[in-house]
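For this view, one protein chain was removed and the others were kept in their places.
Showing chain A:
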Amino acid sequence: MNSRWQSVGKEAPTYLDNEDATRADDRAGIWAVADGAGGTGIFVGEWAQHLVRHVPAHPFADLTALSTWLDGHWKPFFDRYQPRAKADPFIGYKFMYEGSGATLATLHQRDTQLYWLIYGDAVVVCYQSATGELQAANADLRQFESAPYLLNWLDFPKAAGMQSGVWSHQPGQQYALLTDTLGQYVLMAYAALSGDTASLAAVAQQPTALGQRAQTHLTYWTDRTGQFDELVWNPLRNALSSTDAFLAYTQQLRRQQLLGVDDYTCLLIDA
């Protein structure tokens, strides 16, 4: 399988300040994205990098496997960053009280099986362009209404934060790992364009920026049902050709108010 990916930060003028992390190891069949959680915690971009770098060769079997893996990898990170944290009272306080948090999505290929894992609200999808069908590991849009579960070196992972599963690869099937806000865009657009608007309409009722975005999707894609491939998937694929193209693509979606403000990462895999 071959992968391509792009990642850009949220803020002008450089968009280089990015707390997402990506790993694409096509030969080993390991792909991962992590999203350092800026709302709480410190050194979160570094933690996201640490997590993806140490994703194991084999898929996570269950929560115990995830927890055991974290047990083996948190301490070097703690030892590396604690001295830096102690040098400043604010950083030290935040480090010890909030730790460092990130969401994580992984995909492992074993023969014709694709094993996915999500901790938090990153999005993993499987798309068959021949049929236009998109399967999402976590399709429920309401997940974005609340703060995501985060892998944090301070705590043990929780069962409610983890989802995992497996897909059988079929010819023409493509896979994507996306950090939350870009994943949210793909899921909202798919819901609107596939006519499955009940959950989108429910989110649109919320008096929040997310609710506003859901309403914009409901309105924007009207009368375009069935055009997901042409209007959403292919533009996303094409945007992965370069960082400039990806930045232009995400900024265009921002201007259309179809995409929230965030760091954006998309890792796309196909045969």
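Criterion: a contact is a pair of C-beta atoms (placed from the backbone, for glycine too) under 8 Å apart; a residue touches a chain by one contact, two chains touch by 3 or more; residues count from 1.
Methods note: contacts and distances are computed from a predicted model.
The unshown chain of the complex is recorded in UniProt as "VWFA domain-containing protein", chosen from "Glutamate/aspartate import permease protein GltK", "Flagellar basal body rod protein FlgB", "VWFA domain-containing protein" or "Fluoride-specific ion channel FluC". Touching the missing chain, out of A:1, A:139 or A:154, is residue A:154.
Set against the missing chain, the residues A:31, A:60, A:74 or A:249 yield one that touches it, A:74. Only one of A:64, A:113, A:170 or A:208 touches the chain withheld from this view, namely A:208. One chain is missing from the display, and on chain A it is touched by residues 10-12, 19, 35, 37-40, 42-43, 45-46, 71, 74, 78, 84, 88-94, 96-98, 103, 121, 146-148, 153-156, 180, 207-212, 260-263.
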